[in-house]
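Before any comments, here is the structure.
A single protein chain has been removed from this complex, and every other one stays in its place.
Chains here go by letter, A and B, matching the order in which they are written, and residues are numbered from 1 within each.
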Amino acid sequence: MKRGGGPYKVGMAAAVIGLPSFLLLPFAVVRRSRIATGASLPPLSAIGPALTIALASLWVVVILLSLREGGRGFIVARGLLGAGMIAATVAVSGWTAGDLGAHAGRFARVSIGGGAWVSAIAAYSLVLASRRLLGRRSPLGLLVGLLAPAAIVAMLLTGFLNDLGIMKEYANVADRFWIETGNTALYAAVSVTVATAVGVYLGIVAFRNQQLERPVFATVSVFQTIPGLAMVGLLVAPLSAISFALPVLRRFGIGGIGWAPVVTALTLYALLAIVRNTYAGLRSVPSAVVDAGRGMGMTGSQLMRRVELPLGMPVVFSGVRTSTVQTIGNATLGAFVGGITLGRFIFQGLAEQSPDLTMLGSIALVVMAVIVDSVLRVVQSAAFKTHTAGREGSQP
Amino acid sequence: MRRGLTARLFLWPTVAFAAYLALASMPGAWSTVLHAVFPSETRVLYQQASMFELIGRTLELVAISSVLSIVVGVLLGILVTHGAGTDFLDVVTDLANLGQTFPPVAVFTLAVPILGFGVMPTVLALTLYGVLPVLQNTIAGMRTLPSAIVESAAGMGMSPTQSLLRIEVPLAAPVILAGVRVSVVVNVATSTVGAIAGAGGLGAPIISGLVNADPGVTLQGAVLIAALALILDAYLGALEKGAARAVGIGR
Partner (left out) sequence: MITFDHVTKRYEGTARPAVDDLSLQIPEGETVVLIGPSGCGKSTSLRMVNRLIEPDSGTVSENGRDVRDFPPEELRRQIGYAIQGVGLFPHFTVGENIGVVPRLLGWEPARITARVEELLGLVGLDGLAYMDKYPDELSGGEAQRVGVARALAADPPVLLMDEPFGAVDPLTRERLQSEFVDIQARLKKTVVFVTHDIDEAVKLGDRIAIMREGRLIQYDTPERVLAYPADEFVAGFVGAERALKRLSLAPISEALDPAVGLNDPKATVPLDSSLRTALARIIEFGVPVVGITDEAGNVVGSVSIESIVERFKRPLL
């Protein structure tokens, strides 16, 4: 590391944002019942002076560690500290939620307040910066990155966080939660699979035939431009008409509501990223290689199967990955047509004005998206170790 | 106008928009068509507001949040690619990439508990989420400026501000505009869902139609917002194309 002198600006900035937010913004929000309006509590009231000072002093340590950029040791220390602060914030929230709730009655709900959120995000930026400098896949980088998630998972499993409003909502809906999560994954998987099959084909077509390039992209872009909800809305009528005309389809659940309009919409949405990346991936194959293949007597389809597609595959896979993550997010729309996805919690929470339920759905969705993204990135680098043209750059 | 950025580029989007508005002013025609498609339905039009009101509210939401997204995104992108701000480039890029993993609806869930229901949280959610494509594209646009051009600008005696305003931003404009286009389209989509947070707009008939099993109402809302999204995209596409030509790319 060629670091040295001067202050570490990112750390200082994180502290400047994180410490005041922690002290001045609400740390917890207490409600008498799941739909009542909440009282926002600053940290002193929410967690008491001792814990407030403890958490605040962690930020002071960040400032101290940021006076100099320092070498590897400083970088690791800041990263671990950031991860630790996230875990500590969650732990303290969980620890104190029980007492706070007890004062407010039987049905009380305690949520994490804005101050804790901002402080945690500021701490996360320390983790991000640290991981980037250490190398995300290096042992230290992985340690810094996994510390907070591991701690939180441990807290969840041991029931440490059960007094938080979010977990109480979960307790209410546990079965549905896992069904909805599973369905979200299922919808996404089906949509992306179909979209990949169709999208790669369309990408090849557009690549081979210059005249078709514009119409193909134009069509696929139109699907992306139309708002998701509108797409679902547009599909409801035709699908229900079809299912009326051919009642046999109803047996499979195809109809105006249910999974059919959602999965169709999701598939159409997933197309653009895949078509675009297939096209780009095929274009990234060096023409010298293609010429060599032709010179050896390969036919067009042999070229495609044995040379162009394999070499373009990393870019294509990257498109599948982004598409999958997007689709997981889009799957929330299923809630509007009776599809059983995590979107139901989100919108139900919004409709009932129960923020914790909304949070539950959102966090689950985000976590799923992040996990799937990370797994696919690992698969991508493992499967495509060879050097190809057009490799994408660094990834978070 | 600068070469390339001609009025003619905006011809078709304007024609389409005029036709769109004309159609929106004919609820009778809509009624007739929708009744023909859904003979068994009694209600085929959204009752709580006229089409114009809905369109107006959607445009309002999208306009306000897009302007904010653009201002914040471009300024932040410029900050982290110049001078002292470059120390923050990595962190900001990583945070932005992470933000992209979040579906737009997730942003609502943060905004609503803090700000309650109505227009404000929707605008906030739209703005926050819309910042990301603009920010990412501004960063990309600034970083891919040919070094000979940036160096010439400095070497000839332009101050950093002059170089930024006269050379860098105009040359990065096509890329930034591509990001703005994505941002606006996403904003339209998110504002549709925002109807559930009480913001109004064209999402309301869709949601109402789905919830109440009024397919005519659903279709009305869906068609209107789909067309609006396509028209806005066409306008921005024309702007992007004009900017690219003005800068000498892709003639």
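Side notes on the structure shown:
We take it that contacts are C-beta pairs under 8 Å (C-beta built on N, C-alpha and C of every residue); 3 or more make two chains touch, one makes a residue touch a chain.
What you are looking at is a predicted structure, and each value in this text was computed from that prediction instead of being measured.
Which of B:11, B:26, B:67 or B:154 touches the hidden chain is settled by the complete complex: it is B:154.
Checked against the full complex, the one of B:34, B:54, B:92 or B:171 touching the unshown chain is B:171. Interface residues of subunit B facing the missing partner chain: 2-3, 146-159, 162, 167, 170-171, 246-249, 251.
Note that only the chains that are shown with their structure count from here on.
One inter-chain figure worth recording: subunit A and subunit B are separated by 22 Å, centre to centre, where each centre is the mean of the chain's CA atoms.
Per the touch definition, subunit B reaches subunit A in the complex via residues 37-38, 84, 87-88, 90-91, 93-95, 97-98, 101-106, 108-110, 112-114, 117, 185, 188-189, 192-193, 196-197, 203, 206-207, 209-211, 215, 218-219, 221-223, 225-226, 229-230, 233. Those residues of subunit A lying in contact with subunit B across their complex are 9-10, 13, 29, 111, 114, 117, 125, 128-129, 132, 222, 224-234, 236-237, 240, 256, 325-326, 328-330, 332-333, 336-337, 343, 346-347, 349-351, 353, 355, 358-359, 361-362, 365-366, 369-370, 373, 395-396.
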